[in-house]
Structure formats: structure tokens, C-alpha cells
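Only a portion of the chains appears, each positioned as in the full assembly.
The letters A, B and C name the chains in turn, as written, and every chain counts its residues from 1.
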Amino acid sequence: TDITDKYALSAVLAAKEKAESMDVLVNIAVVDAGANLKAFIRMDNSFLGSIDVAIKKAKTSRYFNIDTGDLGKLTQPGGIIYNIELSNNGLVSFPGGVPITNKEGEIIGAIGVSGGTIEEDHKIASFGAKSILKN
Amino acid sequence: TDITDKYALSAVLAAKEKAESMDVLVNIAVVDAGANLKAFIRMDNSFLGSIDVAIKKAKTSRYFNIDTGDLGKLTQPGGIIYNIELSNNGLVSFPGGVPITNKEGEIIGAIGVSGGTIEEDHKIASFGAKSILKN
Amino acid sequence: TDITDKYALSAVLAAKEKAESMDVLVNIAVVDAGANLKAFIRMDNSFLGSIDVAIKKAKTSRYFNIDTGDLGKLTQPGGIIYNIELSNNGLVSFPGGVPITNKEGEIIGAIGVSGGTIEEDHKIASFGAKSILKN
């Protein structure tokens, strides 16, 4: 099952509202179950470099059905999948990418957030991912 | 001047509504004055290949401040800028990319639409671009 | 022999002055004998898409020691080197790229101009290339 455009947009907007309430300027991307871009918004004055990072966080999260921060624990020097970031045309392995799950527990996409601290990005992404369960 | 996230989103949503009223499934991208992605939405069941085409249409339109269809008239075999599509990491030179102008006549970004016929894509993109003038 | 930074800069500035006198907004790139970027300037409000086109024109001109417009006559459908634009990470085969020759007749680099019509671009590039012979 794929996230619908309606839900992708609502996840992006929920994340954006959360970011605004936290006074953080971010880029927010949602990909579908096929890891293809579904919805995106860049807040005014957020980092230009965060466009690509947000999209790559969302893709990375869906590629491996994992929070990107958890992936990062395994990719360090000496880690079991060291430098996997070089695959798939570039992965991002620090926090801010989170799978999106429907009420049945099925992963239907992922959300990536970039522009704040990694803690803020993860918080905003998680909020966006969970927001669609309320519908 | 750069298009704001509020206007970028409203242009995308206006274009999406227009596409729905025409029964066409499209991808819609808005870039800012620097040709950087600002907002994006992919309608359910629209072509996967149209994600990149929509983004490239928006970028192409802003790169040269032109309707992409007008660019295409110049890039055909025998045309004065034949094969320019190979520059800038890939341009799209058929209709569906349109500059976005503010009330003062300044170009503040561009919109790209892909998924329908080139006539439909252009119509939807133009509608989205003009929609922000009503605000 | 390589064009020096002093001459590369003076060629760029001569071309820029010429463009200003013609009321054309362009990007101007100079590459050395090794086809590596040596000097570049983007005039305010010139096309964003012309950055890459100007650099590729300069490189193309030096890659084959030819005016890019002359190359284009050979790359059309049915032409003897059809689609050579796909090589070298993207060539540009319409006017605006011109080899730079020293007083001894040796090619020491090339200049690429993009932003005006192809006639204007070629005129400005030629002016820039010849300007260094006056020194």
C-alpha cells in the first residue's frame, strides 16, 4: 500500500506546523512505498543544502524501513555496514528520516526533515509520520 | 525576490485542483528564484517518470525565464540551440514549465507539471502560476 | 602553453564590457589549454541556466579546437558526428564558444559566452578571445 497524496500532504503540513511551533526552519519530504518523492515543502529561509538532505533522509528511511538515526549507528568506521551511505546515489544516516506506517502497521512511505538540529529534525519527522494516524 | 512557501504551496494546490477538474494525473513542482525546489506534490497513480520531468520543467523554465514549450521550438534538429537539453544536468524542452511572476512583474520562481498531454500539462502549469496573483 | 590568469581575467572583462555595450546579460567562462576552468563571471540578472552552458561552450571549443557553432554543423541528425554532445559529460554545439590563440598562433584556451542570442554570444566571445592579442 502506498501513502496517498492527501495523507502525504497532511503529513508535510503537520510537520511544518510543528516546526513553526518550535521556531525551526526546515525542508520536509515525503516518499511513498516505492521510495519515490510524493510531497515536499521548503520553508522560507531554511538551508538550501537541506533540500537534498531531507529527500535523501526520506528515501533512506524507506529503503531500509528504519529511522535514519538508527542506521547511522551501523555505518560508522568499524560498523557492520560501514559507508553504506555511498550506495543508492547517496544515503543520509543521521536522525530526521522516519518510516510512515498506516493503522494496520504497514509501512506506506517515509518522511525526511532537515534544517534544525538532528534532535529537532527527528522530532518534527516523527510528528509528521504519526499525524496521519489521527485521520 | 523569492516565492514564499505559502505561495508555492498555494500554486501547487491550485494546479492540483485544476488537474483534478480535468481528470488528469500529474506531478507538480515549484522552484524558487534560485531554481531550487520549493514545493512538490505527486498525485496518486500519476506516472513515476513524471517526478523528475516535473522538477526539470520547473528548473528549465526558471533557468531561462521561458515557457519550456517555447524553448523546445529552438532545440529541434536544425534549431539554433539544438541539444541544449544536455546542459544543466538535463533540461526538459516541451510544454509544462512556466515562470511564476508576482504582481510587480518580477519572476519569483517557476512551476513544472508532468503526467498529462503536453497541452494539459501546460494548461495546468499556467493555471498554477497565475493563481498566486489572486492572493 | 596555457593562458595565464592575468589574460584569462582580461578576456573575461573585455567580453563583459562588450556585452554591456551591447546591452546583453551573459555568463562568461574561460578555460585553459587543459580545458579546465580558469576564470568566470556571471552578470547580474543573466540566465541561471547559462552558467553551465557558458562553461560547456568554453570546454567544447577547446576539446576540439573549434568554434562551437562550427561543431554544430556536424552534429545534426544525419551529420557525421551526430549526437557527439552526449560525450565528455555534455557538450554544447551552438555558437558562443571560441578558441583563444596567442600571438604565435598557438591555442592556449577557449572562451564560452551564454545569455544572449547565439549571434550575440558568438560576437562577445570572439571579442574576448581577440582582446588578449592587444596586450
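In this text, a contact is a pair of C-beta atoms (placed from the backbone, for glycine too) under 8 Å apart; a residue touches a chain by one contact, two chains touch by 3 or more.
Given the structure is predicted, the values throughout are model-derived calculations rather than measurements.
Taken over the full complex in this file rather than the chains on view, the one protein sequence occurs as 4 copies, with 3 of them shown.
Going forward, only the chains that are shown with their structure count from here on.
Per-chain CA centroids place chain A at a distance of 42 Å from chain C. Remark: chain A and chain B have CA centroids separated by 25 Å (rounded to whole angstrom).
In chain A, no residue touches two or more other chains. Contact residues of chain B toward chain C in the complex are 34-35, 60, 62-65, 77-78, 80-84, 86-89, 91.
Considering their complex, residues 47-50, 52-53, 56, 72, 75-77, 83, 85-86, 90-94, 117-118 of chain C touch chain B. The residues of chain A lying in touch with chain B in their complex are 2, 4-5, 8-9, 16, 32, 34, 36-44, 48, 51.
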